[in-house]
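A single protein chain has been omitted; all remaining protein chains appear in their positions.
The block that comes next holds chain A.
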């Protein structure tokens, strides 16, 4: 397989995962609006911008840090390279330049998704159209992933897609956890209600992990357990540990097939979480370290397979 094609598949998978997870991320906050009693907590939408490290870019183009602008920036803004619509467009561009290895029906599906997003992203700016848009994007991304899973030959193309998918997913899971921790940080001054359960419940739901959590943990939704679950559980397909296992498997297989001696390997530093209070500033720093470590693995992948001589 051409290095260039490998790189494009890797990025196509990353962007597809990013599009889906951006939808999931926004849906966490969207749901919180309904679940938390009015006036109890000031949900700062701007958290979603700062935890994606894009505050600088945002302030360049938007004056007001309100819900509408944040949602626009994350979902619709074509100039923002991390936005959902830009991500979908990049999946299409990367597929377009690697059409010789992807199934024709995958090409059709990404065209349909791209058309859907460019026509409908604006409906998500208002609250009443947002839920439909987000779940449609998530469904269509899953359907495209399902198509690839069900039809793609398990050769290098597949492994590069796995690498891209799980690098991005691991990164996004840390950011979604960060989104939860950030809301909680701003909501200390509650008198007679515990918003933590609502917040972590939504974090779980956004990851499609609520039922699994209930079955695995068999207790109420507690922040410390949710964080442990989404970081270290080896069975839940969106946990960081699950992602890193998948990355290491794909990297080892690719290294064997392509004669590379030192496959990229993702190492996860561990953070001791025992009680709710452990999810404060130190926890958020730890999530940041995880993101850096994911970034290193990404660099290692690039140097191993995508370099031109």
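The working rule: contacts are C-beta pairs under 8 Å (C-beta built on N, C-alpha and C of every residue); 3 or more make two chains touch, one makes a residue touch a chain; residues count from 1.
By definition in this document, contacts and distances are computed from a predicted model.
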Given the choices "ABC-2 type transport system permease protein", "Putative membrane protein YdbT with pleckstrin-like domain", "Extracellular solute-binding protein" or "Circularly permuted type 2 ATP-grasp protein", state the protein name listed in UniProt for the chain not shown. "Circularly permuted type 2 ATP-grasp protein"
Which residue, A:62, A:107 or A:232, contacts the hidden chain when the whole complex is considered? A:107
Given the contact definition stated above, which residue among A:200, A:242 or A:305 touches the chain not shown here? A:305
Using the touch definition from the top, which of A:134, A:254 or A:290 touches the missing chain? A:254
Note that chain A touches the chain not displayed via residues 1-6, 92-93, 96-101, 104, 107-108, 111-112, 115, 156, 254, 257-259, 305, 308-309
